[in-house]
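Removed from the display is one protein chain of the complex; every other protein chain stays in position.
On to chain A.
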């Protein structure tokens, strides 16, 4: 079942929380909504679920306007960050709770609960109470509850944030696998860019009450439409360096840190976005333009925090074998993979291995 959002907005009194949210989510799509805390992503999810009213705009599920429908008539299920299990019921009854409330025949309830528990590998825990389970198991009970309801749309509100890193990785692939096996249309809210990148078919980035970009993980990473999206995705964070001046077909951050353009840009203020792995650090060079401030060892690679002589801080990824002392001098140079942002921090140019593409959506974005 597809979901369509048309110019959805939410405001509390005079306080605008979300505006102009339009997107079409396809049947069977894994759709992630990503953004920093307080960007309204959970609010958006609750509006889709029908838990809070929509202030403006149209919400369609399966081509039907559902703005006024109560949650249960929207035929969807929801998984919450803190699981929202019923502590006084055992696992089996938790999963079958909604089915019983909807007066489904006991035989059917039994069958669905059994299947759902099998899918999440919790069959042998059916008689346990939630308090006797670990965090990961509790979240799997919540998943089983969603599966058992047989709805084709599933909404998840940061379902993995309460789990530890290792378990999160495991659950990520479990959820993805379940979604594909059951053909669910899944809307997944998270603040974790890695979750969104690894799981989603498409990602919606929210910030400042509005959509920043909607696209596949590759599009979001390689063609971020603005500096916010570029900064939100990718670790370590992208470097966003003010261009000191643009000379003809060259953007200069400092004397040695420059990139070349195929075509000159109109005059103006620009920011150069370069991912840390597209910068080079040379400690052997005689000419230097920066000093090492910190070195984070991550195993196969390390992240250098260096201060350019003009005061700019840059992050550079280098080989993990590199050893260097604090304040050691180095030369930072750029590869020809970069993104150019204009003064409003909208992307105007993407450069990959010499190929350079200007943006057309730029104009449109500025208006928004």
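The criterion applied here is as follows: contacts are C-beta pairs under 8 Å (C-beta built on N, C-alpha and C of every residue); 3 or more make two chains touch, one makes a residue touch a chain; residues count from 1.
Criterion: contacts and distances are computed from a predicted model.
> Match the chain absent from this complex view to the correct UniProt protein name in "Sugar ABC transporter permease", "Urease accessory protein UreD", "Electron transfer flavoprotein subunit alpha" or "NADH-quinone oxidoreductase subunit K".
UniProt protein name of the non-displayed chain: "Sugar ABC transporter permease".
> Taking the full complex into account, find the residue in A:84, A:298 or A:313 that is in contact with the omitted chain.
Candidates A:84, A:298 or A:313; residue touching the omitted chain: A:84.
> For a quick check of understanding: of A:72, A:250 or A:294, which residue touches the chain that isn't displayed?
Of all options in A:72, A:250 or A:294, contact with the hidden chain holds for A:72.
> For the chain that's not shown, point to the residue among A:60, A:114, A:129 or A:280 touching it.
A:129
> If the missing chain were put back, which residues of chain A would it touch?
46, 49-51, 70-73, 76-78, 80-89, 97-98, 101-102, 129-133, 135, 138, 145, 149, 162
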